[in-house]
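Working notes, beginning with the structure itself.
The complex is shown incomplete by one protein chain, all other protein chains being positioned as in the whole.
By letter and in written order, the chains are A and B; residue numbering begins at 1 in each of them.
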Amino acid sequence: MRRSALLVLVSWLFAPAVVWAVIETYQFSSPDLEVRYHTLSQELRCPKCQNQNIADSNAPIARDLRVVLYEQLEAGASDEEILAYMVARYGEFVRYRPGVDRNTLFLWAAPALLLIAGAGLVVRQARRGGKRAEPLSATEQEEISRLLEERNG
Amino acid sequence: MIPELGHVALIIAFCLAVGLALIPMWGSMHRDVTAMNLAPTLAVAVALFAAVAFALLAVSFLQDDFTVAVVAANSNSLLPPIFKFSALWGNHEGSLLLWVLILSGWMTAVALFSRGLPLLMVARVLSVMGMIAVGFLAFSLLTSNPFERLLPNTPLDGNDLNPLLQDPGLIIHPPLLYMGYVGLSVPFAFAIAALLGGRLDASWARWSRPWTNVAWGFLSLGIMLGSWWAYYELGWGGWWFWDPVENASFMPWLMGAALVHSLAVTEKRGVFRSWTVLLAIFAFSLSLLGTFLVRSGVLTSVHAFAADPERGLFILIFLALVVGGSLLLYALRAPAVASRVVYSAVSRESLLMANNLVFTVATVVVLLGTLFPLVMDAFSLGKYSVGPPYFNAVFVPLMALVMPFMTVGPLSRWRDDTAARWLHELLVPGIAIVAIAVSLGFLGKEGFNLWIALAVLLAGWVALGVVKDAWRRLANPGGSLRWRSLTPSFMGMAVAHIGFAGVVLGAVVVTQQNVERDLRMAVGDQQELGGYRFEMVSVGQQAGPNYLADQAVFAVTRDGQPVATLIPEKRRYFASGQIMTEAAIDASIWRDLYIALGEPIGEDAWAVRLQYKPMVRWLWLGALMIGLGALLTVADRRYRTQVQRRDAPVVGVAGVAP
Partner (left out) sequence: MRLKRFAPLLGFVLLAGLLYKGLSIDPTALPAARVGQPFPSFAQLELTSGREITEQSLSPGPALVNVWATWCYSCRVEHPYLLALAARGVPIFGLNYKDDSVKAREWLLQLGDPYRLNVADEQGLVGLDLGVYGAPETYVIGADGHIKHRHVGILDEGVFDRDFVKWFPDMGVSGSVGAEGGDS
């Protein structure tokens, strides 16, 4: 019973964030702003929803943040300024592209590091192995002869 | 009565699974042939009772038995029958039952198609699968019983299935996905069996390959369906969001891709054995990890089932036992199965090793990105989010990196090859493709598009590699073409590789060339987009079986010629009151035209999103080819000749180390 109560509570709390097309009909003073709007609205996370950006979410806060984004773009703010504005109020949580700070440095560097480390391991292993095949031991030789006989016989 | 019978069937299945987990394994340790021979019988028995339980739950859904809790929570009397049936797996408890059913299906398949395998191996493989079944059945019976009843406060009607799930795509998507996830338990079981036996040879790889390919093929198809469904159902034209649950299905796929290739090397050359065993363990472990992530509430996702940390703990313990146990076994037994490197730095083995490496790094990167917010939170370092901008930035270069290897791979020789030979084979056609790529790059909407040129280049090279390989096989000094050399194994590889190239090309083109416009439109308004003219002709309403829809009718023309009539809808479902967007799509191989309705504006106008999406279908057609290619490979004769050896005396047992 407790579980179903939890289910009801969870679904009710997040009910507003049903996924459906959210279409704002903004007029942009330049096409470049419209492009930036699309990019940033997909980069900013809706603080309240179950993992949606503000472009796709129907929640009231997402709508408010889209308006703020639009107004700031029209006012001439740069991408960094807009992101800083949002982060100051909602924390790093609201950025889908993590900013590069002491904590996220590892995240951004990891792919390259892993690749290089992995390649290093593989190359080292290959070098150690060498090109020539090892000669067969006596038992192995016998087994091969036996198998060949079996197959051909 | 029926739910109780279902419950009993599930309990019986559990008991049989316990028997399957213990008896043949014990038999394998004591060389008891009778005990080992029980394995196929027990496997089929588990499948039978799981099927009975599943069928009885289905009956409860179809009969609108709202005394059963999951039926009341997920179904409704107005729901069309097909969705009543699919509602069975649209929830946590029912989907677990589907998991168990599919697992027992795979066990049955292994039991039936393993005549050529040594009894020792069959016993161990089925036992391991039995252990997994025990875990899931226990999880179901102890924490998520689908047959739980709502008595005496039975609701008069159900809550309804989430309208998002009332869709044919969503009916097949979970079963296909589960076929993949669960299917990866087969190579996993083979890997464990090999480690237990202390011996891993080419024949082991040959036995594992068909199972792996089929499982991975289904997983590819399942993921493809999910992406396609999201595209046409969610109303914003996106097809991948790097959501934790999506990543949970993608990581096993990436590992599976590496595994498919690594198994090929182990079968043909006997090397990569440690890698292959590890990949087999990782692939299924990631499936289980995915199960954990989706059902425990540890990560936030639009896809997740309702979170319950209690259930999460159970799965975590199960995960720890299965994965921890298998990795411990690996650590202890790996030296017994490791191979010695006997290939040069320039060889097909090297290329496939690079393939293994890149796919493993890709998997780790996706895992890292998915878990990073959790790591930061666990160490109280703040709340972070990691989303598509990060994943796209790190994942795309990795895939780009692997593509040149895919070009050379099919042409390369085993063991020892020379770069000069590769250059000789590929230089002239390679340059031709560069020229094509550059010229196609100019077809972008704003002059030269480097990304498109690169995508055409890489995809073209991959196709080139396949074509060259095919030609090499076909061409005969005698003059005639050797069509029989194009085996299902080769054709599967060819189709899958070309499919992959198609996916990459489609993804890049649609991302770069997508044209989107959000605007207000009233009846009579027109808009030009991507060379097409969209005119809103009329608005109206339409009733469905369990919803009422607002519609707008659009006439789409190009150069005056009619192209399509598109009718996007906004549906309100009666039972839940939820509102859903139904986008209207005109699909073709070269472009999709996509219209979605937003909010009504005033009395007579709507907010409308128009999209022109070139080559988006290539994504899913490519993914379809990957899946079908993988499935095609098992038609190869080499897997069927195994069965013929059934009549030869079984000598396998003697050659296995204790």
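Keep in mind that, in the parts below, contacts are C-beta pairs under 8 Å (C-beta built on N, C-alpha and C of every residue); 3 or more make two chains touch, one makes a residue touch a chain.
This is a predicted model, so every value here is computed, not measured.
Chemist: Of the residues B:11, B:62, B:345 or B:375, which one touches the chain left out of the display?
Modeler: B:375
Chemist: For the chain that's not shown, point to the residue among B:8, B:316, B:454 or B:491 touching it.
Modeler: B:316
Chemist: What chain A residues would touch the chain not displayed?
Modeler: On the side of chain A, residues 47-48, 59-61, 64, 68, 87-91, 93 touch the unshown chain.
Chemist: For chain B, which positions touch the chain that isn't shown here?
Modeler: Contacting residues on chain B, toward the hidden partner: 278, 281-282, 285, 292, 296-300, 309, 312-313, 316, 319-320, 323-324, 327-328, 330-332, 334-335, 371, 373-375, 377-378, 383.
Criterion: only the chains that are shown with their structure count from here on.
Chemist: Using the average of all C-alpha atoms in each chain as its centre, how far is it in Å between chain A and chain B?
Modeler: 18
Chemist: Any idea which chain B residues touch chain A in the complex?
Modeler: Its residues touching chain A are 69, 73, 164, 234-236, 238, 243-244, 300-302, 304, 306-308, 310, 340-345, 350, 353-354, 357-358, 360-361, 364-365, 368-369, 372, 376, 381-390, 393-394, 397-398, 401, 416, 516, 518-520, 578-581, 583, 596-599, 601, 607-609.
Chemist: Touching residues of chain A toward chain B in the complex: what are they?
Modeler: My answer: residues 3-4, 6-7, 10-11, 18-26, 38, 42-43, 45, 49-53, 55-56, 91-98, 103-104, 107-108, 110-111, 114-115, 118-119, 122-123, 125-126, 128-134.
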